[in-house]
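Note sheet for the following structure.
Of the protein chains in this complex, all but one are displayed in their positions.
So, subunit A:
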């Protein structure tokens, strides 16, 4: 919301890559592995996404919710903050912060419709209680900037608006990683444009040069994104099906936390 990203709390809170994706001691004691930690975060990102589809909120709300979710686990353990409750609560809080409020009872209703697993089902009071804990865990910093607006402006500037759909999808997928906690949103947008242009054989060298951005950062982000695709998904660009994450693995990981 702030007019200026550089003056925003989001900017000041960007984290060092080493401080993100770090297993909390409590979770490690429970035997959670780094890999499982990552998987749960991806899985719960998808959970937020699916839930959002049901309650119908704007994309921006989802992106903010996922950002809250990932930010929480740079500070709090999954043992104490059950991801299955934190995820819908993030969506609830984000809907307020982004001015398109979703009633708690609607969320509860759709969760029950969507999930047969008892462990995902919560009551209104659980969400409201978690909301307070969440606000505190986020230190009341609720403004989040996203790459979407920058993406559109940059594509316009580069005269590559035909890449919009492809690049937009890539940006969506970056929320399955912690990139939004580490890099300024416009750099993430640039990385997605870079990937899109390479895959679609667009000549962009001159345009990138003119931007005078640190191409090393752009390329590093791009590599992270591509590595993520290699590892977790089929190459959607080549029409391969998404491999996804086997449910047993997620459940095994979540069972270690044994929160509910």
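Here is the rule we go by: contacts are C-beta pairs under 8 Å (C-beta built on N, C-alpha and C of every residue); 3 or more make two chains touch, one makes a residue touch a chain; residues count from 1.
FYI, contacts and distances are computed from a predicted model.
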Protein that the absent chain corresponds to, by UniProt name, given "General transcription and DNA repair factor IIH subunit TFB4", "AP-3 complex subunit delta", "Neuroendocrine convertase 2" or "Protein kinase domain-containing protein": "Protein kinase domain-containing protein"
Among A:20, A:44, A:85 or A:137, the residue in touch with the chain that has been omitted: A:137
Selected residue (touches chain absent from view) among A:26, A:114 or A:152: A:152
Absent-chain contact - pick from A:37, A:92 or A:194: A:92
Interface with the undisplayed chain - residues on subunit A: 1-4, 7-9, 16, 19, 49, 52-53, 55-62, 75, 92-93, 96-104, 106, 125, 127-129, 131-132, 135-137, 139-143, 148-149, 152, 164-170, 172-173
